[in-house]
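Note that this complex is displayed minus one protein chain, with the remaining chains in position.
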Amino acid sequence: MKSAYIMQKEIRESILTPKGFLWYILTSIILSVLSYLFLTNSELSLLDQGEMLYLIMNFITALGVLIGLVFGADAFAGEMERGTLEALLISPVNKMEIALGKLGAALTNWGIILAISLPYLFVVGKRGQNLFIGIGYLAVLGTLLTIIFSAFSMGLSARIKSMKNSLIISFFLFLLVGSPIFLSTALRMTWFGKFLDLINPFADAINTFDSVVIDSQNFSYQAWRIAIICGYTLLSLWFLKRSVSKLEM
Amino acid sequence: MIINVENLIKSYDGHTALDGLSFSVEEGDIFGFLGPNGAGKTTTIRILTAIIKADSGNVLINGHDVFKEPLAVKKIVNALPESNGYYEWMTAQEYLEFFSNLYDEKQSKQESGKLLVDVGLSGKENHLIRSYSRGMKQRLGIARALINKPKLLFLDEPTNGLDPKGRRDIHDLLITLSRKHGTTILFSTHLLDDVERLCNKIAIINYGKIVRTGELDKMKGQGTIEDMFFLSTKEGAL
Partner (left out) sequence: MKRATVFLLMILLAIAVSYTSASAISRITVSINPPSIQANMGDKIIYAGTITNNSDKAADNVIAYISLANVTQGKESPMDLEDWSANKAIKVDTIPPHGTYEGKWPMRLIDSGSYVAYITAVDKNDNAPISSTLSHLEIQRVIRLNPNNVLPIALGEPILIGTVFLFISIKRRRKNK
């Protein structure tokens, strides 16, 4: 219950603010430009609609993860730098309750991004295949990825106690997990490339979207990848718990 | 005895912050914790409020072991940290409501409004904290620290950075608190004037050890507090 109050505070502090709304307006502008280009530009508009849906799903997931990282990095180190953490720690709230409240706010942010993206997904994917199942997978995997990256970044923030440094390390991690996408198709098809893809939760989500939306493959094809993402979710929560238990001013 | 500290040791990265610290505070005292910068005052308060753990030693707060029952301790104590930050986008009323929600017994709006009156912020409850002066913020911090009607209140350098009027206001507020509610107050400072105006007991800390402690009146009989302070901390710097 106390987590809910922390979450409420975080939402007011980070989401219902000019800065928060600027994020959302920018998100919707980027999605507007992307979907308009996809549907009208002479070359892009000729992409298969499943493919357009897949590309927008990737963008939304990356954005959710990225903002989740910022939420995480700010969680403890930001409060410490602003001098507000000590008053929170003095109150009879378990440190993990504080962390869960903050994680809840990061998930709320993800929910808002997903809600903003829904009209675009409907417009872009309405004549394509697998729209609804694709959105279902996006909601579930996006939520898990937000937990993974926010919890990791939050744990770092509690350990490093510097918002700037935890943000830099988190962004580096984001680039690291995003980089296989830039690898050549040939390299990705080798056993090493496939292994890298499999152990990378971000690549697992992207490949699942590809398999579900473009290749119309059923759940049995996704089970391994989803199991790995769930494993990372548990691992990141464990890391967060360990990190906050060691948190000292 | 509301505070009983025995042989407290704490070190950070090889630097010893507390080196066998022992002292006790009686219920109802206004206890001045005096020492130069870096003497270990803030570390002591953080350990006593269950924010950080000590390497060794025993601390009992109102009979509760601070290391074994931190939540029980947090329910009966509160503190105003030295460099307390504020959620500046909140109003004072919202700020108190937020912290009140973190306790099992929440305060009503009227009660938190009354707290703001007590600390001299009536009429300002719906103003954003970012519009407050430093002294007003400090008074709001004290109101926040009173939100759970604590038996024991820790104040870490509460008058730091305030102008003479601001300091006088805080002094008056603490005296009223102690007299009206019987709240035990432990406050750290390096300002001797604060001590002389407020405290009935003091402890002088240097290099993580108590170098002198006792009732202020008795100590005054042995010389000025200023002399005593400089003699006790001659290797430290103010």
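By written order: A and B. Residues from 1 in each chain.
Everything below uses one rule, namely that a residue touches a chain if its C-beta (ideal position, glycine included) is under 8 Å from a C-beta of that chain, and two chains touch if they have at least 3 such contacts.
Please read these numbers as outputs of a predicted model, since none were measured by experiment.
Asks: Check each of A:Ile25, A:Leu234 or A:Met249 against the chain that is not shown and name the one that touches it.
Replies: Of all options in A:Ile25, A:Leu234 or A:Met249, contact with the hidden chain holds for A:Ile25.
Asks: Which candidate, A:Met7, A:Ala77 or A:Val124, sits in contact with the chain we can't see?
Replies: If we include the chain that is not displayed, A:Val124 is the one touching it.
Asks: May I ask which residue of B:Lys53, B:His127, B:Lys149 or B:Arg212 touches the chain that does not appear here?
Replies: For the chain that is not drawn, the touching residue is B:His127.
Asks: If the hidden chain were put back, which residues of chain A would touch it?
Replies: Its contact residues with the unshown chain are 16, 18, 21, 24-25, 28-29, 31-33, 35-36, 39-40, 42-43, 45-48, 116, 119-120, 123-124, 126-127.
The rule is simple: only the chains that are shown with their structure count from here on.
Asks: Return the distance between the CA-based centres of chain A and chain B, expressed in whole Å.
Replies: 41
Asks: Give every residue of chain B touching chain A within the complex, in rising order.
Replies: Contacts found on chain B: 46, 49, 51-53, 71, 74-75, 77-79, 81, 83-87, 89-90, 98-99, 101-104, 141, 144, 148.
Asks: Would you pull the chain A residues touching chain B in the complex into a rising list?
Replies: Spelled out, the residues of chain A in touch with chain B are 2, 5, 9, 12-13, 17, 79, 82-84, 86-94, 248-249.
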